[in-house]
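Every protein chain but one is kept in place in this view of the complex.
Then we have subunit A:
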Amino acid sequence: MYELTKVDKVFPGVHALKAVDFRIERGEIVGLVGENGAGKSTLMKVIYGAYQADGGTVAIDGKPVRFQSPRQAMDHGIGMVFQEQSLITNLTVMENIFLGYERQFVRFGVIDWTAMARAARQQLAKVKLDIDPATVTAKLSFAQRQLVELAKVLTLEERVEGDLVILLDEPTSVLSRTEVELLFSLVRELTSRASFIFVSHRMDEVLELSDRVYVMKDGEVVDMVPRAEARVDAIQRKMVGRDIDKQYYREQKQQPYDPDRVLVSLDRVSLPGRYSDISLDLHAGEVLCLVGTEGAGREAILRTVFGLEKPDSGTVRIKGQARRDFGARAAVEAGVGYVPRERKIEGIVGGMNVYENMTLSQMGRYSTAGILHLGKERALARDWIRRLGIKTPDVFKDCGGLSGGNQQKVVLAKWRSGGSDIILLDHPTRGLDIGAKEDVYDMVREMCADGAGILLVADTLEEAIGLSHTILVLKDGEARHLFRGAPGSKPSLFDLVHHMT
């Protein structure tokens, strides 16, 4: 009934969806899986009208449609239950359910709350939630909120002619096992009224619930398996589906690290809700990569090492020194440098030029009694522009106007020129083109050769395998497996995905 044919979506520099075919029948539950960045979210956004496809057709019951906004999609019966809860917590349950559609309850210019409560109770009954519709949403548990979101989407039943398609984006991520089972039985019951698209990182849950599973990789649908034939292993293999180009990451150039010099050591560190009981050692010359799905705790661990997040328990040691005062300043003084994912927000200061950015973390070294030595700063910047091949007309160029790759080089130069030898890289190649990526890889190897230790959250699994000596696989904030691999005996993509999902 709902069908996408050869749908394309292109963003500057990224071909996010490539000729995607996708269909869902009345009363069906369809699973959608893929690695981070495989195109799942983009596909969902096209389906519920947040993005418009650049090519291909979208059709309902054979009739082509084009949605300019989620509201238009809703008018055609397509609703989204958001992963990040979209309820407004200081409104009541019924206000949330009918947000934007209050007009039906207006009598003589004011809202008839009794009528709204009655209608809301009817919606809540659909999801078997027995709560007072006048409850303030903030008082509900996460599982209850998830059901309210579903009830909100189910109001489409009364508003729309025809059938519903409901998207569930990671609906189980905050639920306990019993709550998940309740949700699943409810979804199965509701298939008499609606079809569901179920997106999740948890492979077992996807197979448990879905009639069919679409597997995405690099913006394409690489396979569609009916449940009868679905096996977790086979799907995980499809999700990664390629061998690494060893040449590309120049694995042969990788040097062994120094096992006697520990730079960072985490001992049973926990931060509730983010990660728990994490222990690891980062050595001089080592690249240690944290691997896991979005929200598995990778970034939180990086931010803890940098002092931006304070763990509840456990010890963080930097060069043997147990950290007591958290805060970026102490970390920088201890030689830690952080290359954040949000390069334009936390990496460079747009509006400041190349040398101003490079000395930002080390102005003490380029000043006497608080007065800056501009000449020295500029000399440093010229030196690093040459060493890293940064493409900029001069040292006075506003960093906000440089390309992504060159911005990244400026950030790396900031830390390296200051002598930082513990480098935290969060998606260092995100959004960079191939050439710029290779430059970043070269810099990673050079830093290791200089005796720096690198804690990496890679953009892709290939990158993780290609660059690192050690890989720690995380799932739901817990360490699942530690792979040590010299060039030639590294874990495969499948090994990683197997422990991740």
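The rule is simple: a contact is a pair of C-beta atoms (placed from the backbone, for glycine too) under 8 Å apart; a residue touches a chain by one contact, two chains touch by 3 or more; residues count from 1.
Note that contacts and distances are computed from a predicted model.
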Report the protein name recorded by UniProt for the chain absent from the figure; options are "ATP synthase subunit a", "PadR family transcriptional regulator", "histidine kinase" or "Ribose transport system permease protein". "Ribose transport system permease protein"
The one residue from A:Met94, A:Leu209, A:Val225 or A:Ile348 touching the chain left out of view is A:Ile348
The one of A:Thr5, A:Ser367, A:Ser403 or A:Ser492 in touch with the missing chain is A:Ser367
Of the listed residues A:Lys152, A:Lys414, A:Lys437 or A:His499, which contacts the missing chain in the full complex? A:Lys414
Residues of subunit A touching the missing chain are 306, 308, 328-329, 331-333, 338, 340, 342, 345-352, 356, 359-361, 363-364, 367, 370-372, 374, 414
